[in-house]
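One chain of protein is taken out of this complex; the other chains stay put.
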């Protein structure tokens, strides 16, 4: 792989996705050993630069870096205290002067990671930019499916919830299409509008329609503070119409996979018994997250740069 | 030692306490070297999960882990933002998916560490649970006494202050009884009630009574915000009736040890001249804290698990 950055899955060739998933499966074994560490990236510097807070994703990347023996540095930047645009570049220029090998960035603006990738020689990994993409999440989702199915061709994946504003959904939609899977989506009208037709998905009106046909059901996290406002349902209504509870699950295929990017709102988008039940692979997703991020760092930083082995 | 967890000193056999103290004494030598690091736990992951903030205890565990070359990860969870019970388990399940070898947990609820220990294969170290136990603190206290006395048999240890609500006191009471020492306690009526009779301690009414007979006087930290309310004395009254000042110390045995788990409230439970004086071993306790935690990690993670050397 001659790739410098990972900005999104839109347009990423199938061979690259397959290579990352297969490397991730090998990397996962490192986590199962007593000594969970390989020297691959010793002396390399991975900086996480999160303009939106996320302990989980940041931790997953940092653990991945540590398992490869890289050094890590973490900047938590509250957007409130920074002017936009210019400050991102200023911050990045200063970090660049610290000679990092890779920056993992989360930012409220779509395109922020691409801007850094164009402007600097270090590798950039998009850990979520606005409502654009969150590619490492989709890769870990596909690794999880691939563990159960092998190839994804011909499979049907349902994505339920605020598809419209979800970067997790978008990265999965692009990646799954490339891998030959079919994506069906459902959610409240305001969260699942006609504009989605521009993407390779099939819109359904109710969760019940998609549950029956899916090989995997991916429930999106609902921002609880958004519910009950304007044209949006209350938490109780949301659960009734779009939540995955045991009743609904019984109408799914027996071997269906239940997925969620976490952290879950129990009793809202997913019932507690479903989240903890036998079809849930939610915790496998967490384990696979570290493996996928190890694979990413390995592929991006393993490439031959201008600078040779010291 | 075939122990998986350290939840408390209640019921821990004497041989195990002795083994931990003697390992800690050896571990302490690592800190005295120029290269303060051994490769024992290289590639192992120790996670600290503190639902109550404590820079000191968390730092002590993390330094201990680093000296053994383990990787560390720290989660600081404010209880306010989490629903109880379920969230603890949810958080723990997610951390478990990151494949840690050990979780060091502090939680406001007695029994939280035991719940994790029963539910997960990783080792659990209780770093304080409600008013139940704080065993590593008691072990470091016993190491400190043992440095001065050798065996603890027949020694008298006074614990002064809010014995009733102190997990430090409880762990010491259990551990010291097992090691053959006698514990006498004193404190305001509301902090040192009759119920203590269920524990292997002798209650006294004033600090003056215990000072004369003790080989070590352990002053408990007072929560300043609790003083001056309801039936509790003001800070000034507390110092007058229960504080250890130079006057009182002069009536103690000449070779008495003055101890405190820190951080101290100078001029309240302990006078500045006493804390900094020749009988104080308070800073030795800090040094011994790291050594004891190294010994714990060594014993708990050194055991043979299901997973073999990678």
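Letters are used for the chains, namely A and B, taken in the order the chains are written, and counting of residues starts over at 1 for each.
By our rule, a contact is a pair of C-beta atoms (placed from the backbone, for glycine too) under 8 Å apart; a residue touches a chain by one contact, two chains touch by 3 or more.
Note that the structure is a prediction, hence the values are computed from the model and not measured.
Here the missing chain is touched by one residue of B:63, B:89 or B:110, and it is B:63. Among A:38, A:73, A:199 or A:272, only A:73 touches the chain left out of the display.
Residues 42-45, 71, 73, 75, 86, 90, 93-94, 96-99, 305, 307-310 of subunit A touch the missing chain (whole complex, contact as defined above).
Against the chain not displayed here, subunit B makes contact via residues 30-37, 55-56, 59-60, 62-63, 66, 262-264, 266, 272, 283-284, 286-287, 290.
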